[in-house]
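Scroll down for the structure; my scribbles are underneath it.
A protein chain is absent from this complex, but the other protein chains hold their places.
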């Protein structure tokens, strides 16, 4: 299943996905923030090593399901030029009990940020832009 | 603002509510589970001391905003007869940074369960039903 | 005195409805609960787990009731 999308992430569609009767659903949504350390942001561009990022996001979904007592974990990440407020990442976790959903969702987003080969470039109101600092990758 | 609703909770509408550019949105959704300790459930009825529950949920929203570095906290709770998979409670937290959103959302749902005068009655496939055990309220 | 009880959650089937008039000799919330435990079948096990509210506020056991008060009987809660 595709984890990377160049169009708006469909949050409502994700909420409609199967397995409603699990008990708890936790939806984490990262959105483009209007300022970073006080500097006004006008938008954000996301790029990825796409084939590797697809594999990493699928791996993180599987790991998250294996580590926590949850029913499902679904990750979508947007690529391309995003406007303020656009969703850049969505993680939907379903579980019988809420504690596992909170832990699993947090795990998935932290791993994604550390391991998925995705980069973001912030665009500022003065026309400047900058790639954000990140975490060096290591051989697995 | 109303916190109690006798109709389907509008999750997609809640996602559309203002303040998208905060950075993180965490949506917790409690849904009616198809079994409880292995006993098949066919539905759930929720009742409340409505005026007190309205006040409590508003209090929990305010407390959650005061305790954590978040932009907003919105709680909706459904009342009446719910089918399997229906959302019984939704908590939407928006924040600049994700750690605060996770902590705030967890705080709000735990407080709601302990303090809001809301009761649930499970209906089983054999026609039986039971009110679930809960937490005794105390004078504040 | 006579008071009006509002029976929530699992107390509703015990009282056979959500509004019940109750006549008792006593003046405080704890005396009311003790009377209910003695005279209302099925209530005794709830006596120490029920909170009482007037209006939207939970009151202590020593709260002095007035004839005609509407008292909400709130069993342990568990929404969500």
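Letters A, B and C mark the chains as written, and numbering starts fresh at 1 in each.
Convention: a residue touches a chain if its C-beta (ideal position, glycine included) is under 8 Å from a C-beta of that chain, and two chains touch if they have at least 3 such contacts.
What you see is a predicted model, and the numbers here were worked out from it, not measured in a lab.
Participant: Which visible chains touch the chain that is not shown?
Facilitator: A
Participant: Applying the definition given at the start, please give the residues of subunit A touching the unseen chain.
Facilitator: Its contact residues with the unshown chain are 30, 46-49, 51-53, 55, 77, 88-89, 109, 112-121, 131-140.
The rule is simple: only the chains that are shown with their structure count from here on.
Participant: Could you please state the distance in Å, as a whole number, between where the Cα atoms of subunit A are centred and where those of subunit B are centred?
Facilitator: 24
Participant: Once you find the CA centre of subunit A and the CA centre of subunit C, what distance in Å lies between them?
Facilitator: The answer is 50 Å.
Participant: Give, as an integer number of Å, the spacing between the C-alpha centres of subunit C and subunit B.
Facilitator: Subunit B and subunit C have C-alpha centres separated by 26 Å.
Participant: So which stretches of subunit C touch two or more other chains?
Facilitator: none
Participant: At which residue positions does subunit B touch at least two other chains?
Facilitator: 30, 109
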